[in-house]
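A single protein chain has been omitted; all remaining protein chains appear in their positions.
Let's look at subunit A:
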Amino acid sequence: MKLGLSSLFIRNHLLADSSDDILAKYRKPSAESSPVKENGHSKKSSKVLKSDNLNQEANSFTDVKKKLRLVLGNTSEIPYFIKQNPCSMKIKLETILRLEMGKARKLREWSSAARIAEALRCVQLLDERHCLKLIQSLRADLRLRATYLRYLVSSKQELLFTEMYLNTLQDQIKHDRIQCEFYFASVCVREFLSEQEPLVMAFCDEFRRLSLADEKCDFLQNFYLRLFEIMNENKHWQDVLHKRDFLVKVTLERCIMSRVYFNAIYPNGDGDRDRDRVLHEHIGTLSKSLRPEHKDLLIPSAFLRESPWLPAQEALRALDAARTPRDKLRCVSRCAKCLVDLLGLSGSCAAADDFTPVLVYVIIKVNPVALLSTVQFVNSFNAGQIRGEDEYWWTQFCSAVEYIKTMDYSD
């Protein structure tokens, strides 16, 4: 394509100017460049050399164009004031190149600085008319390449889409891996616990016998430590535990806790159940007549478009199914974050002023069983281990439960 263009240029050139004119022009600016100078001298003596010479001129023209394109291809933007300036094309070109030169020097990109310096030198050798031709030729190139450019852009776009798709796939696979590891850990832990069955049985009996919550908690933590010690003595388990100790810990907690769950969550048996049932009925009655505009909530109308915040309700429904304090906490955090996201949809940042009443509403609508016992369960078995954001959401949840206790049925 480049060759075709230059030949086109030569033809135009021949038609437009008389050859002597051209030669004269070329001679003057390229006075310092020795090969051209020599050519200039030889031209006078023999007319046969002229076409040869023209070819060389054309070559130097394509050469300059190539250099210029290389440099300008890396230019991000040509300043507006240069585009609008009425000065000559040559000055414009030189200004642009000098600006690029400055940039390259500042960034210490020496190789591109050298290229720019070379292009600048070549441009300085040309005169105004030639510069205009150069620009025209570059423009024609651009037009010819437009289709190719469009093709490149769409290819790039497609590549980006493919990359995104592959990244999603990779994420899914990663997630599958986590899931598999989780199942693997739970199978291993169950296997391990079935081997330790007498120990677990003894633990369960002793756990039920203890009456004070902090005693139960200490006893449980010590039992976990003991089980970990037993695991660590086994070579086979050391391999499993390697980099998976958190996963194993979580699974172990789930298995042990589900064995003593009802005793742990209702340490006082029927007394606790009765207390929970009273609150459950209270919330049930509240729920029947509850609207977001209730006098104790007064949720601003700006946030009502996402009402009744179903995804957050769904997240909170898992609370009863969760068996360990850790899982219950996670469930509450998930519900809270979900609410924040939903409230965020209304366009403003969800502050506590907006969040607390909506959380109260969601808890009432979900009406989890054993609410009071759950709060007590998490606080006594996870005391001091709740940190950071989880602690904040958990506090919000506890305070919402406290608030619900004080609500009455008048609208």
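Here, a contact is a pair of C-beta atoms (placed from the backbone, for glycine too) under 8 Å apart; a residue touches a chain by one contact, two chains touch by 3 or more; residues count from 1.
Going forward, contacts and distances are computed from a predicted model.
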Looking only at "Ras-related protein Rab-21", "Glycine cleavage system H protein", "Aminomethyltransferase" or "Proteasome subunit beta", the name UniProt gives the absent chain is "Ras-related protein Rab-21"
If I consider the whole complex, including the chain that's not displayed, which of A:63, A:158 or A:402 touches that chain? A:402
Which candidate, A:163, A:206, A:389 or A:408, sits in contact with the chain we can't see? A:389
Of the residues listed, A:63, A:181 or A:341, which one is in contact with the missing chain? A:341
Spell out, residue by residue, where the missing chain touches subunit A. 296, 298, 340-341, 344-345, 347-353, 355-357, 388-389, 392-393, 395-396, 398-399, 402-403, 406
